[in-house]
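Only one protein chain is missing from this complex, and each of the others stays in its spot.
So that you can tell them apart, the chains are marked A and B in the order they are listed, and the count of residues begins at 1 in each.
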């Protein structure tokens, strides 16, 4: 019986803990958030440019082989 | 002790498996950046069609799954990082659950375990290639629809061509695995798998916005980039409202709706990833020095979602190929219970799942069966969220970053929690870390699953979320390296990177 109770209680406990945690969580301030967006944005943009260039290289190769 | 372990069985193979050398000395910051970019560029360069396959004509049933694994249909990236990721998850969880006996405190066992993961990755690539080739996945649709025209190119590939495809896919998968190893061993930044996922996600985003390649559709030529296509529409069509409407709703290639969903996902993920619980810690050596140790809400980063989708990918590959290979056998009735694929009537570019068990856990648009299509979003959401949350629950223990591991790490750095005795540190951390990792996994997976199942976003939400979270993990790696080595002074890149 005790085992069964534990089983049904687990999701409730889990949700409770989760909500508790989110209340305690520190949300990013606007300045931090913008800084992070900028940093990740720059990284993503750089990778995007590299990938885009590779795609551009692919165009003539594909033209050659297809 | 006399029982034979699986690990011992692979010992003979250990000496033939290629192994990237560990660097002799520490690679400096700039070199690492060059290695990372070069490896990522070569990875992306592998996106060329396999010999004997026309990748523009492949009908791809996995299109909604592959974006997060950096894979591309019909090319050498047919599987992307999926085999390596799947074998890593699979063996690590088996070992963590003590189903596979590995003594991680012995170096030789650790090496064997690593070789096991690598061999599994090689074999998975080989097996998947065979499965796909024999399920006629690489044959273009024209082969089935207009055979009577009988042109030369439309003959089914010969046995030689088929084995050539298998060999090429196996070799390219091995290359991808070695490229992953290259970054993992410290030549570049971040775990290889995540680095390539980031690179691929960024590329997908860039090309779906500004892609220049054109393809021919029933409506004429179209560009792969949504913004380019918008410009093309504005020039060519008569009414502007139609042009804009078309750019937002087109079905082939990326449309503007998907691009905006991806950008929204970008900001939402970044916000979530910055939510954290700060534990105040102090040094035991230096008096009066106290800082905070942040525990992130998304404690496991991209991994829970990645894990769930790697399971889905695996099930889909196996299910699809089985149903195709066994299409003429007498057991097809039972096999088609797994899943049933139909050709997307409009685009003729994808097979959509429309029945069977796999349909219930897919983001496929609709089914002919009304009951199934009503319950499908709920089962899909439920599956993704449950599996991810379970993963978020167990992964910290598997990877040694649960409370005990962190407590040990803090102790090694002579740091302790403010107002706690040494013994209670692990317990206190556990109260914070395990809810964090579980609810983080729940959140990220719920966002991805929700975005995937409403609206036809075709894996864009998945790929951006995973891409950004993976990118964040790599950024962490870069930043920590930056601070540790004080590379700021002697790096060529210091002017580009934000100094914090």
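Assorted remarks:
By definition in this document, a contact is a pair of C-beta atoms (placed from the backbone, for glycine too) under 8 Å apart; a residue touches a chain by one contact, two chains touch by 3 or more.
Rule of thumb we're sticking to: contacts and distances are computed from a predicted model.
The complex includes a chain that is not drawn, and of the options "LSM complex subunit LSM3", "3-methyl-2-oxobutanoate dehydrogenase (2-methylpropanoyl-transferring)", "Rab proteins geranylgeranyltransferase" or "Protein transport protein Sec61 subunit beta" the UniProt name matching it is "Protein transport protein Sec61 subunit beta". Only one residue from B:61, B:80, B:125 or B:190 touches the chain missing from this view: B:190. When the missing chain is restored to the complex, the residue among B:6, B:130, B:175 or B:446 that touches it is B:175.
The omitted chain makes contact with just one of the residues B:61, B:80, B:301 or B:319: B:301.
Considering the complete assembly, chain B touches the hidden chain via residues 14-23, 35, 38-39, 42, 45-46, 48-52, 76, 84-85, 88-89, 92, 95-96, 103-105, 107, 110-115, 117-118, 152, 157-158, 160-161, 164, 168, 171-172, 175, 178-182, 184-187, 190-194, 296, 298-303, 306, 395-401, 404-405, 437, 469, 472-473, 476-477. By the touch criterion stated above, the residues of chain A touching the omitted chain are 61, 64-66.
Note that in this section only the chains that are shown with their structure count from here on.
Centres computed as Cα averages put chain A at a distance of 12 Å from chain B. In the complex of the two chains, the chain A residues touching chain B come out as 14, 17-18, 20-22, 24-28, 32-33, 35-40, 42-45, 47-52, 54-59, 61-62, 65-66. Residues 37, 40-41, 44-45, 47-49, 54, 198-200, 202-207, 210-213, 266-267, 270-271, 273-278, 297, 432, 435-436, 438-439, 442, 467-468, 471-472, 474-475, 496, 498, 500 of chain B touch chain A in their complex.
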